[in-house]
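What you see is the complex with one protein chain gone and the rest in place.
Presenting subunit A:
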Amino acid sequence: MNSRRQFLKISSLSAAGLIFGGGLLDAFASNLVKTNPSHFKGPFDFTRTPTYCEVCFWKCAGWVYKDENGRIKKIIGNNDDPNCNGRFCPRGTGGVGMYNDEDRLKTPLIRTEERGKQTFREATWDEAFDYIAAKLKKVKEEHGPESLALFSHGSGGKYFGNVLKGLGSNNIAAPSYAQCRGPREVAFIATYGQGINSPENTDIRDTKCLVLIGSHIGENMHNGQVQEMSDAIDKGATIITVDPRFSTAASKSKFWLPIKPSTDMALLLTWMNVIINEELYDKKYVEKYCYGFDQLKEHVQQYTPEWAYGVTTLKPQQIRETARAMANAAPAVIVHPGRHVTWYGDDTQRLRAVAILNALLGSWGRRGGFYNPEKASVPHYKIPKFPKPNKSWREALGGKYKLADLALASGLCDASMPSPELGHQIKAWIVNGTNLINTLPNQANTLKAIQELDLIAVVDTMPMEITGYADVVLPECTYLERYDSLRVSQGREPSIALRMPAVEPKYNTKPAYWMAREIAKRLDLLDYFPFENLEDEIDWELQQVGTSLEEMQRIGVKRIKREVDDLYFAKDEDIEFNTNTGKIELYSTSLADEGFEPMPVFVQHPEPQEGFYRLIYGRAPMHTFSRTANNPNLTDLMDENTLWVNPKVAKEWDLKNDQYVYLENQDGIISDFSIKVRVTERIRFDSVYMVHGFGHADKRMKRCFGKGVSDTQLITNVMTDPIMGGTGMRGNFVTFRFDNKKEA
């Protein structure tokens, strides 16, 4: 502890030197402040500057406060922001650690030896951009623009997206789709003609019954939802938690259903059976708005509570009681669609079951159920039309997954390996702010794809594993040191939020906008970047909606009044849903048209062999995926993950609390590192649990290297969703090992 503190002291001293060093300030001024001299001095108190958080996707708007020496002191929520209501979560509050992290990427790097080895040389920005531009040109000439791909999670994706689209490719994917919430969107679009999107349109604040299925709000710190769950608890809402683990949310629940993992579909169908057969459903709503009730009624007859007992291990009485609790609260009830839902490969169908259950309860469009969100419409400055791609990302997937509404990161990765089935091969990747090594399942596959590439350029703030495989690494400054495009969030009340730099970029780091524009310059694509400085574009956009950069620098967030007060359906309102039938489709015509089951069916999934346990992973409130793993403020709260083991299992294996073990999965993959055992009654005996995002293998991240185990490393069995290509990751089983020696 002592040495770390001293180290931090030294590094913060040197940082101060950097910030106030004249040379760097000049260099910065020439890049950013040229056209608008008011960025760091203004008519208002510049001890605080507005931002919206980049630690997770919730994008809470807040204020960055500096101390008398001009150093970032703290980040506090903006009271006017509907995403956070003035309260940041621990990660947002600890966002300052992202800026202070001394292990950050500091200067552009170019690989000099073979991939997979950390042999980089420091490069100038010009060298880095020239290298990337030349390779992009060459790959485009040799293989066509469709051989270029962008993987992104975060604000910079938009700018690099413009480069890619300008070159004639639309292979732009975020792992947040096929590795996370994709099935949810497809299922709700199939049912209601409308996705859930982000932040979710769940009216938790006013709900009387909240049903969480594997969704652990409170451990997943999706700020607005956590706040509203707390409001709902205050108002006496009933919470029903379905989880093989006694989650924090389970501890707040009236009913905890410790379901056998992989059988959630059985429970959902049985709930429908009870609600329909006991005539607890919203008859008027179903009759007026829904399509296919009779088919559904007949379809779910087979799924009785007594049948479900054998499948889910939940008692019939428990299933009936919870179904009635939901119906009692209806329509102020939410069967929550969750967020990370790529579990078993039938995820779109499972989320369809969630959507249908909500329809039976009449909660969609009702207070305490799901509200109708609105987004501010902010005009964009007109840029020339992008060339039409010769081949789209859909062709890179070989025509599969027609119902996917966004590109699949996993699909583009697969399309980077030679295959006779696929139309074309992807040869160049730009990776922005997503550590694909720990994001995509089946690491061996990702690494194999990378070896096939002609170019991989990675933009990040931290030396994440993926940067180790890059040809060029572009060090981005953190969100606290840059402008980014406006945050335009959906919500009960539409809002826009500004992010502006609180301080100059540390080290030789730069904003993604500037990088993308520099690359565009070298590819004759400057027409797509008409503004030299992003803040000028932001100012232009703000002027269109009746405000300005200057005003937003003072207020940070602007709420925009809804045009119509249509948060909920009016009484007996006639509504046309954006589906084939214009109704809420209990029986999905679009799935039927594509040859899929029009109504969800229960499918038995593989179970662990003797001595193996299902690997379940989740979130901790103080970390976001793997991206915060080295943040000094947040590692101070949690610096490794632990393996939750039921006491019975621990006894069988003679495992003690705090003992370190290695894990081996069903395919013989042994974890690189060991994980601390936590013996707890809070988990079933057929499963083990760990928080995702640990077990980092890159030594350049000193605080998190080798701490805990990476669940991703052990996820080699991928259960692909045939409907939209989501990568189901909960079909992996592990056993304990006391060393990590591979057998000869």
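Throughout what follows, contacts are C-beta pairs under 8 Å (C-beta built on N, C-alpha and C of every residue); 3 or more make two chains touch, one makes a residue touch a chain; residues count from 1.
Operating definition for what follows: contacts and distances are computed from a predicted model.
**Student:** What is the protein name, per UniProt, of the chain that does not appear here: "4Fe-4S dicluster domain-containing protein", "Aldehyde dehydrogenase family protein", "Thiazole synthase" or "Amino acid ABC transporter permease"?
**Tutor:** Answer from the UniProt record of the missing subunit chain: "4Fe-4S dicluster domain-containing protein".
**Student:** Of A:68, A:421, A:654 or A:681, which residue touches the hidden chain?
**Tutor:** A:681
**Student:** I'm checking contacts with the chain that's been left out. Which of A:93, A:461 or A:533 qualifies?
**Tutor:** Residue touching the absent chain, from the options given: A:93.
**Student:** Among A:148, A:622 or A:677, single out the residue that touches the unshown chain.
**Tutor:** Touches the omitted chain: A:622.
**Student:** Which parts of subunit A are in contact with the chain that was left out?
**Tutor:** Against the missing chain, subunit A presents residues 1-2, 4-5, 8, 73-77, 84, 86-90, 93-94, 96, 218-219, 221, 223, 226-227, 229-231, 233-234, 246, 248-252, 256, 258, 621-622, 632-634, 636-637, 646, 680-685.
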